[in-house]
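Provided herewith is a single structure, encoded as structure tokens, for subsequent inquiry.
Here the complex is missing one protein chain, while the rest keep their positions.
Presenting subunit A:
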Amino acid sequence: MLVLALDTATPASTAALVEVTADGLSGIAERRTVDPRAHGEKLAPEIAAALAEAGVRPADLGAIVAGLGPGPFTGLRVGLATAASMAHALGIPTYGVCSLDGLGRAAGPGRVLVATDARRREVYYATYLDGVRVDGPEVAKPAEVTGEFDRVAGEGGLKYGDLFGVPVEEHLLYPPGAALVALAAERIREAAPSEPLTPLYLRRPDAVEPTGRKTVLT
């Protein structure tokens, strides 16, 4: 089955096509642009380009896998709105995966910290043992990140590498499409029910209720 993977939880807008078979996965096409303010502009053309490169049409898709974050909200919602609307249009299921898990899985064996930039001098992070999440996801200042790990992946690792004090996986900064699909492969093969794509916000909206009004009389 041909599966579209989308992720906009980091500065990268990623669109990937992956073929899921009974016993494996194979990457067909992947497009990525790294620009923290351009998800809204870049993602849809990337999907169109990936489909064109693979010589397939949207109607050939069998499922969509979307990274649910955590990640900066505005960009994250672009990926989820796109995934949900395409799936609705095509009548195909959507499956959500934690975006950090895409990096954790791709990082392979060992104890790995995945950290992405949460802005406001914080990181979204989770820890993995042999590709499986054992803690997180959470949001915190880099100095407050705890856990056992001997490598770090994700662009939060690159940005705050000195603080974590472990080697940085510089080739693993953004969730790879194939890893996201791998995380949902069982659900895809079993034709599990479509899932609502609820973002992993981890933070409440900034909003304050007004207090008493200020006087205008002088």
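The working rule: a residue touches a chain if its C-beta (ideal position, glycine included) is under 8 Å from a C-beta of that chain, and two chains touch if they have at least 3 such contacts; residues count from 1.
Heads up, the rule we're going with is that contacts and distances are computed from a predicted model.
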Given the options "3-isopropylmalate dehydratase small subunit", "ABC transporter ATP-binding protein", "tRNA N6-adenosine threonylcarbamoyltransferase" or "Protein FixA", which would UniProt use as the protein name of the unshown chain?
"tRNA N6-adenosine threonylcarbamoyltransferase"
Which of A:H88, A:R120 or A:K141 sits in contact with the chain that's absent?
A:H88
Listed residues A:P137, A:G156, A:P176 or A:P199, member touching the removed chain:
A:P199
With respect to the chain omitted from the figure, which of A:P45, A:G110 or A:P167 is a touching residue?
A:P45
Residues belonging to subunit A that touch the chain removed from view
40-45, 47-48, 57-58, 73-74, 77-86, 88-90, 199, 201, 205-210, 213, 215-217
